[in-house]
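Left out: one protein chain. Kept in place: all the others.
Going by the order they are written in, the chains are A, B and C; count residues from 1 in each one.
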């Protein structure tokens, strides 16, 4: 398992009247990082659905906001797979200022379930992907 | 044709680091008003799709921002049908502070097309709805 | 302490390509409910800042997504104060379909800190508000 860092620029759309990144903005950034982490390993939302009839849905999110992000900042957003078992994948994530070595802004955890696109029922992550995701 | 006014509260999510409602926030508010205007006349996005196989898609939007919306404000957002013809419906809209008689914040115009949900092709608005929408 | 329920309509802006309410949308809805709960008890973001120089910032959020919200749904979003002590207030929250007795969609928890608007340092919630919030 390897940590992935996505650079994210903070635009006006991401900020709020307190002058900093709005909390749900960080939640969106965390999903961008998970999405790109998965895509790099061959799991693309659209292809997953079209070829396997499977969707990935967020089943839980936790985020602790330690320091504010500011307009114009470049942030580094990580995604790291903690565990994948059955239908469930657990990610730990961070948001840091500037780069992976920068100030810690957010610590988070996300659980993503693999489900049948047609009926929403939990389905095991396909074995060929589990191997790739665990690398 | 009658003007419809939707009250909209401004939350932190709607604001940006300039301390005011973010421009795309007003665009979202305008759609809320069009959606509720249509729903009151029997056109519900989900039902329209499920029963008729039709979707409503925004084909153009214009907005002129005259004055800022602020955190905690109650805004009044209007939707008024200017014209409906063929596949196309044109709305004029306003956002005002407090109520329909309040300070003008935004003037806008939106064109909505009726399309086939399956292939995205333009389709005439069903005649029974045109009559109702023109009332 | 009393549970507060805010009705929230699901618009197109709140949904995603999976056809349901996007996860960060629920996070936004939860803040709307906390904001209105606080406003009913005399704590208004803008007034709090202007008169006391204090801001309320989200320091952590947790949400477990149990069932999907759909386009056009009316949701009921709760906010209930679990604890307020020092600079910290803890809320438990739910999102249910239709009303407070409807299907549970989301369970969450939010911690909000009272901080000095000028420097971001933690400040005790003013005693007069603690009393009101604990009622």
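By our rule, contacts are C-beta pairs under 8 Å (C-beta built on N, C-alpha and C of every residue); 3 or more make two chains touch, one makes a residue touch a chain.
The structure presented is a predicted model; accordingly, all values stated were derived computationally and were not measured.
Visitor: In the full complex, which residues of chain A touch the absent chain?
Guide: 9, 11-13, 28, 31-32, 35-36, 39, 44-47, 70-72
Visitor: What chain C residues would touch the chain not displayed?
Guide: 12-13, 15-20, 22, 24, 70-71
Visitor: For chain B, which positions touch the chain that isn't shown here?
Guide: Counting over the whole complex, chain B touches the hidden chain at residues 17-18, 23-25, 27-28, 31, 45, 55, 57-65, 68, 120.
In this section, only the chains that are shown with their structure count from here on.
Visitor: Quick check for the class: compute each chain's Cα centroid; which one is farthest from the centroid of chain C?
Guide: Farthest by centroid: B.
Visitor: For this structure, I'd like the pair of chains sharing the most C-beta contacts.
Guide: Maximum number of inter-chain contact pairs occurs for A-C.
Visitor: If you average the CA atoms of chain A and of chain B, how far apart do the two points sit, in angstrom?
Guide: That gives a centre separation of 32 Å.
Visitor: Touching two or more other chains, which residues of chain B qualify?
Guide: Within chain B, residues 12-13, 70-71 contact more than one other chain.
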